[in-house]
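Just one protein chain is left out here, and the rest sit where they should.
So, chain A:
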Amino acid sequence: MRAQFVMSEIGVGLRRNLTMTFAVIISVALSLALFGGSLLMRDQVSAMKGYWYDKVNVTVYLCTKNDAALDSAAGNAPAAAGAPGTAAAPAAGNGKPCSKGAATPEQKQGIERELKKMDLVQNVMYESSDEAYKHYKERFGHTALASVVTADQMPDSFRVKLKNPEKYEVITSAFAGRDGVQSVADQSMELDNLFALLGTLNWAALGIMMIMLIVALLLIVNTVRVSAFSRRRETGIMRLVGASGFYIQVPFIMEAAVAGLIGAGFACGMLGAGQYFVIDHGIALREKLQLINFIGWDAVLAKLPLVLVIGLLMPSLAAFVALRKYLRV
C-alpha cells in the first residue's frame, strides 16, 4: 500500500465534504471538551475533598450558662451561641440539651476521656470560651455583630480531628444529646452538600457529553455515507480490480480519523484555555478563591492523551461500522 496515494485520496475526500467535515470536527470537539472537562471536574472535587476534609474538624460544643438558662425556660429557640460561622446541628433527641445546666468539669473530663479513647480520633483540642472569643474577635472583630458578643456567650468546645473525616457520624451519635453537650457540629456536612452539587454538575456535563457524542457519531456515519456515495465510482472500480476491502475502506476511515483528531485537538485547546483563563489568569479563580485548592496543569495535561486517543478511535470505529453497511466489498 502506498502512503502518498492514500494521503491524497484522504485530502480529496475531506475537501469534498467540507461542511460535513466541519460539523464532525465541531461536534467531536465539543463532546470531547465536555468529556475532558468532567474528568477534570472529578479531579477538582477529589482535590478539594482531600484538602478540606483535612482541615475540617468535628466540634463538640458544651453547654454554657446562657444555654442552660434558655433551655430551662420553656419553648425557647435553640441556643444562639453555637459558634458563629459554623453549622451547629441541634443535638438529636432532647430538644433542650442544656436544660440540666452548664457542663460541669466532670462532664468535660468524661467527654474528653471518651473522645481520646476512640480509634477514629486523631487528636482532641479543648477550646475554652475565652479562646473561642479571642478567635472569634480575630475573624469577625470588624463586624457589628462582634461588638455585642461577649466571652461568656461563646461555648467551651472540643475540636476533634478524625483520622477518616467521612466517619463523622460516629462522633455525632456518640455525643449528641449527652448531658452537658449543647451540640455536635460537623463542618464536613456543609462540604458534602457542596460536593453533592459538584457531583450533580459533573453528571450533567457527562449527560451533555453523551448527547454530543451521539450527535457526533451520527454525523460521522452520515459523512461517511455521503463520502462513500460520492466515491462509488472509484470504489466500484477498486472492487473490480481486486483491491482488498481494507484498502478500499482505509481512506474513508482515515478521513473520519483525521476529522476526529482535529476535533480532539480543538477539545484539548478548549481544556487548556479553560485552565488558563478560568483558573490561572483571566477570571483567575485560583487567586480569588484561595480557600479552594485548584487542580494544576499536570491534571490537564494528563487528560489530553486520552482525549486525543478517543478523538482518533471513536470516529474511526464509527466510520468502520458505517462502511460495513454502505460500502459493500
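Definition applied: contacts are C-beta pairs under 8 Å (C-beta built on N, C-alpha and C of every residue); 3 or more make two chains touch, one makes a residue touch a chain; residues count from 1.
Just so we're on the same page, contacts and distances are computed from a predicted model.
Asks: Write down which listed name, "Cell division ATP-binding protein FtsE", "Formate dehydrogenase beta subunit", "Peptide/nickel transport system permease protein" or "Carbamoyl phosphate synthase large chain", is the UniProt protein name of the chain that is not shown.
Replies: "Cell division ATP-binding protein FtsE"
Asks: Considering the complete complex, identify which of A:15, A:117 or A:233 is in touch with the unshown chain.
Replies: A:233
Asks: Out of A:51, A:229 or A:247, which touches the unshown chain?
Replies: Missing-chain contact among the listed residues: A:247.
Asks: For review purposes, identify every residue of chain A that touches the missing chain, sorted by number.
Replies: Counting only chain A, the missing chain is touched by 1-2, 5, 233-234, 236-245, 247-248, 329.
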